[in-house]
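This is the structure I want to talk about, given as structure tokens.
On to chain A.
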Amino acid sequence: MNNELLDLFQSRVNDMGGWCAIAGSSKEINSIIEEKYKLGEEEVLYSGRIVEQFNDLTVTGTDLTNISPDKRRDVMAGAKLGITMCDGLIAETGTAVLVNHIAEPRELSLLPERHVVIALSDQLYPTLDKCLEKIKNSYPAGKLPSITLISGPSRTSDIEKSLVVGVHGPVEFGVVVVDRGK
Partner candidate 1 sequence: MNLSPSEFKSNARRAVHDQHLREKIKKATGTSLVKRAEVVGEIPEWEELRQEGHDRRKEVIDNLDRYIRTFTGTARDRGMIVHYAGTHDDATKIIYDIIRRTSVDTVVKSKSMITEELHLNAMLETNGIRVIETDLGEYIIQLAGETPSHITAPALHKSKEDIARLFQEKLNIPYTDDPVKLTAVARERLRKEFLNARVGISGVNFACADTGTLTIIENEANARLCTVLPDLHIAVMSIDKIIPSIDDLPLFLKLLPRSASGQRMTSYVSMINGPRSHHNPDGPRQVHVVMLNGGRLQLAKHPAWKESLYCIRCGACMNVCPVYQSVGGHAYGAVYPGPIGAVVTPTLFDMKEARELPFASSLCGACTDICPVKIDLHHHLLLERREIVDRGYKPFTEKIAMSVWRWFMLSPARFELAGRIGWVLQKILGKKLPLPGWTPQRQAPAIAAKSFRSLMKGDSKK
Partner candidate 2 sequence: MRTPHLFVPCIVDQLYPATGLAALKLLKKLGCDPQYNSQQTCCGQPAYNAGYRDDAHIVAERFMQLFSSAEEIVSLSGSCATMIKVFYKQMDLSPSLRNIAHEIGGKTYEITDYIVNQLGITDIGVSYNGRVAYHDSCHIMRELRIVDEPRTLLQSVEGLKLIELDLADRCCGFGGLFASKFPDISTAMGEDKLASIQRAEVDIVVGCDNSCLMQLQGLADKRGMNLRTKHIVEFLGDLL
């Protein structure tokens, strides 16, 4: 694991008004999030993709896939926290790259009041071009899903250039990087 890169990523996320924590194992993920937000099971939604990724992980919250499709949007809009995976982290800009995924709809990183990304340390790239290339090459031509780059919480400077965090999207944004080598 390149520590310099991880340090840069962390400081960039902080610059953008987000937070970034390192978990030594997948077991630590939940305690980091719980400690941060102290939310109940009903208030937290996580994607089915997380369940696919970590079979040993327990997150306090509700698996989105267990909610009937016609109710999902309302539930997401009312949630205090949405937790997703990602497909890459960019150190240079403190960015999480999310590829649209069947078990992880884009609304989950958009509608809940807060958004936390869970990433693996080997998903960290120095710059966007490297990450984008990797993603592009992992899908057949013409089958690339939509991609969202997320760097910090939603923000505006439209009123006298003063920064206000939390406009139409998440008010808070965090990244938990699982560094198994830690």
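As a selection rule, all candidates are chains of the complex that A comes from, given by their letters.
We adopt the following convention: a contact is a pair of C-beta atoms (placed from the backbone, for glycine too) under 8 Å apart; a residue touches a chain by one contact, two chains touch by 3 or more; residues count from 1.
What you are looking at is a predicted structure, and each value in this text was computed from that prediction instead of being measured.
Here chain A appears alone, and the candidate among 1 or 2 that touches it in the complex is 1.
Residue ranges of chain A in contact with candidate 1, taken from their complex: 12, 15-16, 73, 77, 90, 92-95, 100-102, 105-107, 110, 127-129, 132-133, 136, 139, 142-162, 164, 166-170.
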